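Quick one: structure below, then a few questions.
Only one protein chain is missing; all other protein chains are in place.
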Amino acid sequence: MGKLRFATVWMGGCSGCHMSFLDLDEWLFDLAEAVEVVYSPVADVKTFPENVDVTLVEGAIANQDHLELIHAIRKHSRLVVSFGDCAVTGNVTAMRNPLGGAEVVLDRAYQDAQLLHPQVPHDDGIVPPLIDQVLPVHAVIPVDLYIPGCPPPAKRIRAVLQALIEGKPPEMIGREMLKFG
Amino acid sequence: MPRTLTINGQEISARNDQTILEAARDAHIHIPVLCHLDGLTDVGACRMCLVEVAGSNKLLPACTTRVQEGMEVRTDTQRLRAYRRQIIELLFAERNHVCAVCVANGHCELQNLGIEVGMDHVRYDYIFPKLGVDLSHERFGMDHNRCILCTRCVRACDQLEGAHTIDVMGRGAKSLIIRDMNVPWGESTTCTSCGKCVMACPTGALFKQGSTVAEMVHDAEKLAFLKAARERKVWNV
Partner (left out) sequence: MNLEELNATATSERLARTKKRHHLYVCVGTACQALNSEQIAKALQAELKQRGQAADAEVKCVGCPGLCSLGPLVEIESQVNGQAAAAEAKDDRRRSILYQFVKPEDAGEIVAHLDGEPVKRLETPLDQPFFTRQTKIVLEHCGKIDPERIEDYIAVGGYQALLKVLTEMTPQQVIDEITRSGLRGRGGAGFPTGLKWGTVAKSDPNAYPTHVPEGIQSRKFVICNGDEGDPGAFMDRSVMEGDPHRILEGMAIAAYAVGANQGFIYVRAEYPLAVKRLRTAIRQAQRAGLLGSGIGGTAFSFNVDIRLGAGAFVCGEETALIASIEGGRGVPRPRPPFPAESGLWGCPTLINNVETLANVPPIIMKGADWFAGIGTEKSKGTKVFALTGQVKNTGLIEVPMGISLREIVFDIGGGISGGRQFKAVQTGGPSGGCIPAQFLDMPVDYESLAKVGSIMGSGGMIVMDDSTDMVEVARFFMEFCMDESCGKCIPCRAGTVQMHRILTRIQEGRATRRDLHILEELCDMVKHTSLCGLGQSAPNPVISTLRYFREEYERKVNGEQKPEVRIQKPESRSQNPEARSQRPAISS
């Protein structure tokens, strides 16, 4: 059996889930035996590849770039995993939603909160256009598996990946596997 | 007079004035609850404790339904489990429950129920209402974003403190916990600052000021102790 083609993606999140992933320490060597990392913020790959077996998506869908990428991910991944609370619920990333739309948020960040030269960046390509309301991944594409946690503890990540490598559905029950936050 | 009934096939006996919930607890049978709190009257509002009773086509809340002779109760069927998960998902979608930054993270009954019902994600739309945080009281705070409208604070304030400072305003999803005639908590003229509402709160909606993420540990059991101490002169827990 060939290695699993494995991707991790960092969207509207703080990268904490990836940090927790790196907390797997020496187990990462075992993982490297079983999977081939084809796309990840820790690997320098520019475009999302085809024929991916498992993709962990960290972060919520917050801007146009995320939106485009998530559709590409769904198209090319056999299994899409919402990885961490931001991907599963919107979490901290979505805390801007009650404020209203994107414009209010930009004003808050770039004008109200600035003492010197308040200015919203507007040139194309500087800041990706925000979507009005931050969405959890499953609100945009069908998702196959959810790993809650902010961040998900390394043990939880390992339990999921271990099962996937063995070709079994992970058992998402109990505090160890399901606690949010 | 004692009553004999079965819960999940297990034969148990109970006093005739006991509810299904009380009888189940005596028999160490777990029924999830949320708006119920020992020491307060029950309102049957959260619907988490709904059980199936043979012969009744309606699901009955265990917290307000008295036991009856020969009752056959089921507390954990597939259907009930599905309903309970839906109810918890509805609550998470209704307001802004962000466990990661919540004062009650790790000590939250809603969070625990999410785990118990196996909620790995919420299928409903997050509503993201714009709600405020009242920090006008010198010792306590109220974050409406985390409130699930269980009214445990309302009942604690009314029934145990006798102040009835807290009540509910509005209706439906627009309901809001208020103090007096919707004044900031710090301006309430009836609040005695006893803190019983904070003890009663199942989530991070009511907290002691100065608590940061995961620091707010509620003391809900103390209310039942208080009630027993006052009414039955029972001073040991």
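Order as written gives the chain letters A and B; numbering starts at 1 within each chain.
Assume a residue touches a chain if its C-beta (ideal position, glycine included) is under 8 Å from a C-beta of that chain, and two chains touch if they have at least 3 such contacts.
A quick note: this is a predicted structure, and the numbers were derived from the prediction, not measured.
Residue-wise, the contact with the chain that is not shown comes from B:125, picked out of B:17, B:69, B:125 or B:219.
Annotation: of A:49, A:101 or A:169, A:101 touches the absent chain (contact as defined above).
Those residues of subunit A that touch the chain absent from the view are 63-64, 67, 100-104, 106-107, 111, 118-120, 122-124, 127, 129-133, 135, 139-142.
Take subunit B: the residues that touch the chain left off the picture are 43-47, 50, 58-59, 61, 64-65, 82-83, 86-87, 90-91, 93-94, 123-125, 127, 148-149, 151, 167-168, 170-175.
The working rule: only the chains that are shown with their structure count from here on.
Rounded to whole angstrom, the centroid-to-centroid distance between subunit A and subunit B, based on C-alpha atoms, equals 33 Å. For subunit A in complex with subunit B, the touching residues are 82, 85, 88-92, 94-95, 97-100, 133, 136, 138-139, 143, 146, 148, 150, 172-175, 178-181.
Listing the residues of subunit B that touch subunit A in their complex gives 92, 96, 98-102, 105-106, 111, 114-115, 118-122, 125-126, 128-131, 145, 214.
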